[in-house]
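Note sheet for the following structure.
Shown here: the complex without one of its protein chains, the others still in place.
This part shows subunit A:
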């Protein structure tokens, strides 16, 4: 390697005068800026109309007291402070934390299945379709369907009794804990197909040679999964994790509605269902909005770290 010692030419006066002048491309840039603004404007208008305005409206409503459907007065922070003394609200957020604790299942199960399909395990074309089918069934239908399936004398318990697992044939929707985790399991059954598809899209971006090389080096399935696939799929895993973290707290409404209505007692009461109950059954709009805003903050806090990580990953320059 050589280093040039030749002197660098001084910029000429002509060059200097050119630099001091305004750039000749400015009109072009202005045009680009306006074009960009025009293209972004419709999306911006939609975001303002359908996201920002309802959010601001929700915040305003949460500061109002309400009496049935009559318009209420200003309540200040009363609706928010009231939440701390309301056992149902506290239980709903505690249940929400329990649901969030199941996130590893939401992230790992679809990933494993997607890798099996990607590795063309026997019957992979069939399973690719089968896994996605539950996602295409309306959640309210899934709820009604599973109410029958999980019934004390339903097919699941009949199967357990047939194979000699009688003690496991419990009343799935009757217990303090079994009801919540049955609900989560049904939700997972309903949504994991979307996760499989998401991971398959990510897996398609991994060069085949890398996987083949790992295979030839003698890496088994789990080794390939954790040492090759997961590191290369980090953005996809992060995306799916964010979607699940927020989704498990706002996807479950139709299933709760059809399966348990928040019961037995408050066992499956989640904040989103409590918002519905408070607003439309108890006619307490201000308080319902306050619970909704609290849920929004809860979900935002859960998602912010993953979204930040995704943004860093997405904007990182290739080495």
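Here is the rule we go by: a contact is a pair of C-beta atoms (placed from the backbone, for glycine too) under 8 Å apart; a residue touches a chain by one contact, two chains touch by 3 or more; residues count from 1.
Please note the rule applied: contacts and distances are computed from a predicted model.
K.L.:
Leaving aside the chains on screen, match the unshown one to its UniProt name from "Aminomethyltransferase", "Pyruvate dehydrogenase E1 component alpha subunit", "ABC transporter substrate-binding protein" or "Cytochrome c1".
P.N.:
For the chain missing from the view, the UniProt record says "ABC transporter substrate-binding protein".
K.L.:
Looking at A:96, A:179 or A:245, which residue reaches the missing chain?
P.N.:
The missing chain is touched by A:179.
K.L.:
So one chain is hidden, and I want to know which residue out of A:58, A:235 or A:263 touches that hidden chain in the complete assembly.
P.N.:
The one listed residue touching the chain not shown is A:263.
K.L.:
Spell out the interface residues on subunit A facing the chain that's missing from view.
P.N.:
65-70, 86-87, 147, 151-152, 171-176, 179, 260-266, 276-277, 279-285, 287
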